[in-house]
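The complex appears here without one of its protein chains, the remainder shown in place.
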Amino acid sequence: MDVNSLAPLLVAVPLASAAVLLLLGRRSDRWGHWLGLLASTAAFVVGALLLVELLGRPADDRSIDVHLFDWISAGRFDLSAGLLVDPLSLTFVLLVTFVGSLIHLYSVAYMAHDAARRRFFAYLNLFIAAMLILVLADSYLLLFVGWEGVGLASYLLIGFWNHHTPYAVAAKKAFVANRIGDLGLLVALMLMFATFGSVDFASVSAGIDGGLASTATLTATGLMLLLAACGKSAQFPLQSWLGDAMAGPTPVSALIHAATMVTAGVYLIVRSAPVFEGAPTAQLVVTIVGAITLVFGAVVGCAKDDIKKALAASTMSQIGYMVLAAGLGPVGYAFAIFHLVTHGFFKAGMFLGAGSVMHGMDDQTDMRRFGGLRRYMVITWVTFGLGWLAILGVPPFSGFWSKDKIIESAFVVPEGAGEWRAWLFGAVALIGAGITAFYMSRLFFMTFHGTKRWTKDADGHEPHPHESPALMTIPMVVLAIGSVGLGFVLQLGGGFTTWLEPVTGHVEHHEPVLPVVVIQVVTLLAVAVGLVLAWRQYASLPVPETAPEGSALTRAARVDLYQDAVNDAVLVEPGRHLTRSLVYGDRTAVDGTFTGLGRLTVGIGELVRRLQTGYARQYAATMLLGLVVLAVVVLAPRI
Amino acid sequence: MTLTNYLVLSGILFSIGAATVLLRRNAIIVFMGVELMLNATNLALVTFSRLHGDLTGQVMAFFVMVVAAAEVVVGLAIIVSIFRTRKSASVDDINLLKS
Partner (left out) sequence: MTPSTAETVLFWVLAPIMVLAASGLLFARKAVHAALCVITVMISLAFLYVAQEAPFLGVVQVVVYTGAVMMLFLFVLMLVGVDASDSLVETLKGQRWVGWLAALGLGVVLVGVVGRATYPDAVGLAEANAPGNPTGVARIIFGQHVFGLEVVGALLVTAALGALVLTHRQRLKPLVKQPERAAARVAAGARLTPLPAPGVYARHNAMDVPALDPDGNPIDESVPRVLRIRGQEAGTAEYRADTYRRAVTAVLAERGTAVTDGEVDAALGTVEDDPRPAAAPPGTTTGPTADIDLGGGSTRTETER
């Protein structure tokens, strides 16, 4: 098979499926979900074929640009739409289509009772197509198309149950927060166009190598790209939408808001490596943003009682790890992507587990109302537990291999920078691992261990937690297997790092400031401390059914560390005032001028109108008077 | 007495006709005022004809009469049709010019 003919299929198949499902409407209700699943699986098969094709090539020949069509041709600006198939994009393709297919399968059962299941699958396919455009694009502009596409799909899916007003509001919030990021991407696009006269990856990279851009330009571009990444990946300070995005159906949270779409920011940063390489300041900011979000998400995760929101905070924190790694430069790129892949598996698995729990507990999401579920949902408990161990970074689970590498990389002193950076970011990453262990264990114990704290429903019935149907458990099992073994398999002989090398570049091994063994031991210790603390508080001691007031930090963490309030105060309110004053100025100054002119004319008209009575006799009198005056004027000199 | 007397008489009659047009409200009387003005001009024309010894003035007066006849026919038809719809012959009831 030829790469050139296969690659377009990746995008075309899910897109066609989405179009069919949306256009056929209710006629496709009966088989629509199977078509959606089929399209997603077909995309995965195509991705697998491409992988085989790429593996069969030598390492330096693994980047193929598939030309699709001439897109924009305007004067000197000539852009063609093309797909870039290389190890990085193919990694994403496989992650998106594999996890996506599993979640499609899961959704068949999860959404079985929803009247709009067919529409749900149409949106899921739309998302897959848009995400594939995003990762396969060979230019920033086409990437932007996919970027907006996933934003749209995310919006549609968060607000899937939009008859419930808060959900619709959450969808809008996500959309608007993403717009801010999109603005950044647009500005970056313009900067690139102005600097390099082109926006495709190859030309930009060549332009930077050719010294076309100053460091300042690159820094600005890099910061704008970071802003875009922050918007899409829910990084500080644009993270506020992710928690609310949990309003969408759980499979959506698993696929879009945990495994794939939110990692697009990391992809963007890694893809834009040439830009960041030329702008150390921007790179440092990336690292700082990643570190802040890492801690931020972890702290918030400790206080959330809603199982999905706790997982969302965890996602935020884990993506913080990836961004941190991406900010470290070539030394971290591969590990960022590595963690992204493993995280995609175990976080999606845990979200599906959370969905399974909700499925069995009548859509309850408050963890304080769970407890002791391990006996009732064994498969869910086991798969979730494996994911939990993976995210904790317990060897030999997936998370250990990826997260530990990031912590190690954080301890490496970057070239031409002070040693303090290694210590600072290393420490942050290490502490983050400890907090992660605490909040994930808290989540796990509160849900599956301890005493039953179930609530009765409105009719007084006890909930009857039960294991979910096979269609739901199979994907969970598959993802759990991934959580267990994927990391180990991929790191075998540095396989994954080597695979990505054509894109991320080869890096000489740098020794961290501390011996690797010490770092690993300390990390494991921190994880153990977090785990034990969580066990003591949430498994051996009874969990109160209503949240205690808690410390100031807890209260702040419950409301996302006042992020919404800060956004309101810093952005929304000044914006409103600005708008209001602009409107006022427009009304008084601009409109006033024109309405004033109009009023003047009207006023003169009102005065003149009095003369027009409509009575023929008055007109006749006026005419005669005029005639007399005229005659007098004409004849007077003659007399 | 000279021919000027005729012209003065013509002017007076013309002014009275004009005053009628301006001051009366009955459309028919207003119309009669117009006729009076036309007649006054005819008198002036005839007088000038005599003054200059040229019959063209009389011919003009003749034409004025014919046109006046046509004008009366149409004008009265208008008055009748307006009266039919409005049951009034007052010019002040018709101020459609003021929309």
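A few points about this structure:
Just so it is clear, A and B label the chains in written order, and each chain counts residues from 1 on its own.
Note that in this section contacts are C-beta pairs under 8 Å (C-beta built on N, C-alpha and C of every residue); 3 or more make two chains touch, one makes a residue touch a chain.
Here the structure is a predicted model, which means the values were calculated and not measured.
Residues touching the missing chain, restricted to chain B, are 1-20, 22-26, 28-29, 31-33, 35-36, 39, 42-43, 46-47, 49-56, 58-59, 61-63, 65-74, 76-81, 83-84, 89-90, 92 (touch as defined at the top).
Although one chain is hidden here, its contacts on chain A can still be listed: residues 613, 615, 617-618, 621, 624-625, 627-628, 631-632, 635, 639.
Definition applied: only the chains that are shown with their structure count from here on.
Chain A and chain B, compared by their mean Cα positions, are separated by 92 Å. Partner chain B is touched in their complex by these residues of chain A: 612-617, 619-621, 624. Considering their complex, residues 18, 21-23, 25, 30, 91-92, 94-99 of chain B touch chain A.
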